[in-house]
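With one protein chain withheld, the remaining protein chains of the complex are depicted in position.
On to chain A.
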Amino acid sequence: MTLLNQMFDVYIDLNITLAFAATAWMAVNLLLARLGRKLVFTVQLGFLNLLFAVIFLSPAIVAVYQQLLASDVVPADYSLSLADYAVAQYLRGGIAIPAEDFQTLLGVRDRFTESVLTLGPGIGLAVALFLIGGFTWFGGRLAVNFLRLGRVLSACHGWRKAGRVRLLLSDTAPVPFSARGLLYRYVVIPSDLLVTPGDLNLVLKHEFQHLRQGDVEWEIGLELLRPLFFWNPFFYLWKSEVERLRELACDQKVTEDAKVDLKAYCQCLVRAAQAGFRKRREQLAPSRTESVAGVALLEVHEKLLRRSPGLKLRRRIEALLETDRLRPHRGIATLAVLPIAVAVVLTALSLQKPADWSQDRLMLSAIVNLDRLQTINSFGQRPLR
């Protein structure tokens, strides 16, 4: 198997694992909602980020597991490959289809991979062109967005410095946002906020919380992955969930501070939204700060297939007013997320390619050959009455 084949297999596996993890996440959320249990947003965000890390570590876990299987440290009986399980079930009579059809079914993914990578006529070429086109388009957009971020940051006025954090003032940014470069992390504040010290204080607390939570780094990570997963709806679902939770978690954390008045904070969000909308409307040549890889205080731009910014703000304020959210102990919380993480890893392991020369596969191959032999031998014989 070539390196390209391996990479494509990992890519397909990651897409399937991501889809599984997103579905599992939604199912657990639905279950908790049915049970009337709501976790604090900081814990939910932690879970989501942990699961995302597990998804992207899963190819490494699979590689280690396959090494252990190959070196007999783990017995072959412990193979978790779904295809191996299906073959075993077939041999036990659990699946009633002709052997040749079953083998063809098992080889569908291999043939698809081969067809895409060799630009085979028909579906292979179409998929390959679609993927290459998507990678190029979204990769280009990513590069443009990073360049735009650089331009936006360089057009800002320096305000304060603290360690590796730079506070900048912008004439054009409709709303405050955080971003990062290679060396420094930036908090960009619309310069008009300087004249409302109360709001400025709350906005800075919010943006610093984003930096503490590492939200900017997660956002950059997700943006870097977008060109690879551009066609996967579960990726967008995941990203939108991360965006929602990180703002809610940040709001929650800021308002937990005894010095912060909840009502004042909600009013600050509303004023920031009003100012953002007004600024956007008034700008004769709108700035494109919505497209930079940063984390904004709130949205003032309509996005395709997304809730309106107004509705999102309303949900945020409603969430801030809820006080009955569960705050489990860190250990219990970790134990709760463990089953989903294990399920994600098991999914990744079950997707691994079957061991071609396992006992069961040899048996299946023998059955297919016997079937073929029988077909050949039956040529010229009088049909049975």
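Throughout what follows, a contact is a pair of C-beta atoms (placed from the backbone, for glycine too) under 8 Å apart; a residue touches a chain by one contact, two chains touch by 3 or more; residues count from 1.
Operating definition for what follows: contacts and distances are computed from a predicted model.
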What is the missing chain called in its UniProt entry, if the choices are "BlaI/MecI/CopY family transcriptional regulator", "Cytochrome d ubiquinol oxidase subunit I", "Sugar ABC transporter permease" or "Hydroxyacylglutathione hydrolase"?
"BlaI/MecI/CopY family transcriptional regulator"
May I ask which residue of A:35, A:195, A:332 or A:376 touches the chain that does not appear here?
A:195
Missing-chain contact, candidates A:159, A:231 or A:277, resolves to A:159
For chain A, the residues touching the chain missing from this view
155, 157, 159, 169, 171, 191-192, 194-195, 197, 284-285
